[in-house]
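Got a structure for you, written out below as structure tokens; questions coming shortly.
Heads up, one of the protein chains got dropped from this complex, but the rest are sitting where they should.
Letters A and B name the chains as they come in the text, with residue numbers starting at 1 for each one.
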Amino acid sequence: MKKPILLKFLWVCLFIVLWETVRLTGNFSPLVYPSLLSIIKSLFHAFSSEGIAIQLLLSFAVIAFGITAGIILAMIAVMAAHSSAIFESFLKFVISVFHPLPGIALLPVLLLWVGTGIESILIIVLHSVIWPLITNLYTGYRSIPATYTLVADNYSMGKKDRFLKITLPASLPYFLAGSRIAFARSWRALISAEMLFGAAGGKGGIGWFLYNKRVFMDSSGLFAGLLVIVVAGILTEEVFFTILENKTVKKWGMSI
Amino acid sequence: MNDYLEIKNLYFSYNDDNQGIKEPRKVIDNISFNIQKKSLLCILGPSGCGKTTLLKIIASLVPPSAGKVLFDGKVLKNPDAGRILIFQDDNQLFPWLNVIENISMPLRLSNINGREKIALDIINKVHLTGFENYYPHRLSGGMKKRAGIARALATSPDLLLMDEPFGSLDAQTRKKLHKLVLEIKEKTDLTVIFVTHDIHEAIFLATDIAVMGKSGTIAYQTKNNFSGISDFSVTGFSDFYNKLYSFIDEP
Partner (left out) sequence: MFKQKVLPPIIFLFLLSGILFIVSCSGKNDTGDNKKLVIAEQFGLAYAPLQIIRADKILDKELPGWEIKWEKLVNTASIREAMLSGNLDVGFMAIPPFLIGYSNGMKWKMFTGLSSVPVGLVTWKDSIKTLSDFTDNDRIALPQPGSIQHMLLSMAAEKHLGNAGYFDNMLITMAHPDGMNALLQKKDVTAHFTSPPFIMQELKIPGFRLILNGKEAAGSDFTFAVGTVTDSFSSKSPEAVAAIINAIKKASEIIKNEPDRSAEILSVEYQSDKEEILEYIKRDDIIYSTEINGTDIFIDYMKKSGYVKPEINFTGIYYK
């Protein structure tokens, strides 16, 4: 167990050494290639007096809202698709149209239709989470073994019990896989959206922080912001989701 | 003795969709038999002869096309939670629940008190003590079957319909589970219908044997409480075996 962590630490060290070596060759202006020390200073400054933590929380709140709303909508869509072949065909069509569309590409249209408020950003986030969630939940729903249904029949389980005690846990592996994709997509889309139109709803998230660093030419602040984004992404994708999987599907031997 | 379960002139056909034209396909063709309480009826038959459908009709999960099933003198309309259970070879344990949670699940569904004690008791009965907190994927095939049987027994059902329950196990493990089934039958009032295509298994376990043919009829049935292998001499056994075999193998 310890070895991979040690190895990862080694990669980080290697990266630090490489970065500083390239910088010390002196070929680059500090505006283009700031020193690690100045980046770390900016990082502390960002947390102590620029409220980057709040901006990060704001971004995460938007994503959490988007994913929650997306899950509820996706579940309804999956159940509707299961009970109606016409709706299923419609849903497949809609997914094939919208799934490949990057959320940020919708921005110009949203600006015209919805305006510049937080609503537009929420729609972009929702767009980037809902299609992978539906696809995965539907696969998960269909992969539930018939024998579980027989067990439910044996004990005359009601609809609510079937949903909570069988459908939900049995499709959890797909649900988690879908959520992982949903997070990855929405995290990228959100940061792009924030960088493009800034302080929606007055505050602006981590993307807005980056944008400000860019226009005010604070390079070390820019890299500090990037570092925060990378770490937040790793914490969510590698730590949060991995722990969640270890506590559930991995422990149950259900990983897909 | 009263007949505990009466099957009367049962018919069942599927509507096959043959290139858009619905064609009825007969699976069960006028089957009748009776079994008594505490007996173990083995139904022998080739694959695809409608044995699973028959079990589902008995459990009243599927309505018959014609005929009726009387259980303790009454026609069952709805599946009676926990009284008649189907046990299949497919792993029915929920992977997200550990052994004791899986066993307690039906008890929790019907709000029975003292679930833990009941569950531990049954775990002991199926010789799984010590594995209470294991998740199914960490159990061997035989242990999974034991846990499955334990869960089926949790609600003390009256009738257990076992649908080729041990088909996927190796011979050794299967033998052990046969012993377990007999042990449980000894200790409880359980009545069992046991579907299999293994003649040895049927002769070893059954108090009655019925052979279902491909055409969905009962081709042969033992008369009143044939009582196990002990009645047969070696020649008697092989004669009986060949007789059963000839019915299964009918063209």
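The rule we apply is simple: a contact is a pair of C-beta atoms (placed from the backbone, for glycine too) under 8 Å apart; a residue touches a chain by one contact, two chains touch by 3 or more.
As the structure is a computational prediction, the values presented were derived from the model and not from experiment.
S.K.: Since one chain is left out of the picture, which of the remaining chains does it touch in the full complex?
M.R.: Result for the missing chain's touching partners among shown chains: A.
S.K.: Looking at the full complex, which residue from A:I5, A:L24, A:A85 or A:L112 touches the chain that isn't shown here?
M.R.: A:L112
S.K.: In the complete assembly, which of A:L24, A:A146 or A:M217 touches the absent chain?
M.R.: Result: among the candidates, A:M217 touches the missing chain.
S.K.: Given the full complex, what residues of subunit A touch the hidden partner chain?
M.R.: 29-32, 111-112, 115-117, 196-200, 202-203, 211-212, 214-219
The working rule: only the chains that are shown with their structure count from here on.
S.K.: Centroid of subunit A to centroid of subunit B, CA atoms only: how many Å?
M.R.: 48
S.K.: Using the touch rule from the top, collect the residues of subunit B that touch subunit A in their complex.
M.R.: Subunit B residues touching subunit A: 59, 61, 78-82, 85-86, 88, 90-92, 94-96, 105-106, 109-110, 135-138, 155.
S.K.: Within the complex, which stretch of subunit A touches subunit B?
M.R.: Touching subunit B from subunit A are residues 145-148, 150-151, 153-157, 161, 165-166, 169-170, 172, 248, 251-254.
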